[in-house]
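Sharing a structure, written as C-alpha cells. Questions coming.
Of the protein chains in this complex, all but one are displayed in their positions.
Presenting chain A:
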C-alpha cells in the first residue's frame, strides 16, 4: 500500500461487514421468516439476496436478520421491514428477485412496493 486512497478503499470495503456488529436502535430492521415453513418455500435464498444486497449497497442503517415462524405459513417466504417510527410493512411470497426490488424501491428510495405486501396480494 502506498497511499491513503488505498487505505480508504479497504476501509470502505470492510465497513459494511464490520458495521454489522454495531448495535444501534435507529436502524431499519429487515426480518425474514426462517422457520421450517419459510425455509421449505425458499426463504434462505431470499435472506441471502437481501443480506448481500444491503452490504453491497452499503446501507449501513439497515440490518437484515431472521426470525422464526410468523404464523402465516401459506404466505411464506415472508419479509418484514420495520423502520423506526413507521408502521411495519409485510411482504409475502418473496423471491430473491422480488427481494432485490424491495431493496431498490423501499430501502433505498423509501417507496413501499405495494404489489408484494400482505394487503394487496391475491392468491
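The rule is simple: a residue touches a chain if its C-beta (ideal position, glycine included) is under 8 Å from a C-beta of that chain, and two chains touch if they have at least 3 such contacts; residues count from 1.
Keep this in mind: contacts and distances are computed from a predicted model.
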Listed names "Energy-coupled thiamine transporter ThiT", "Permease IIC component", "4Fe-4S dicluster domain-containing protein" or "NADP-reducing hydrogenase subunit HndC", with the criterion being the UniProt name of the chain not displayed: "NADP-reducing hydrogenase subunit HndC"
Option touching the unshown chain, where A:47, A:89 or A:102 are the choices: A:47
Residues from chain A at the interface with the omitted partner, ascending: 1-4, 7, 10-11, 13-15, 17-21, 23, 25, 32-36, 39, 44, 47-48, 50-52, 55-56, 63-68
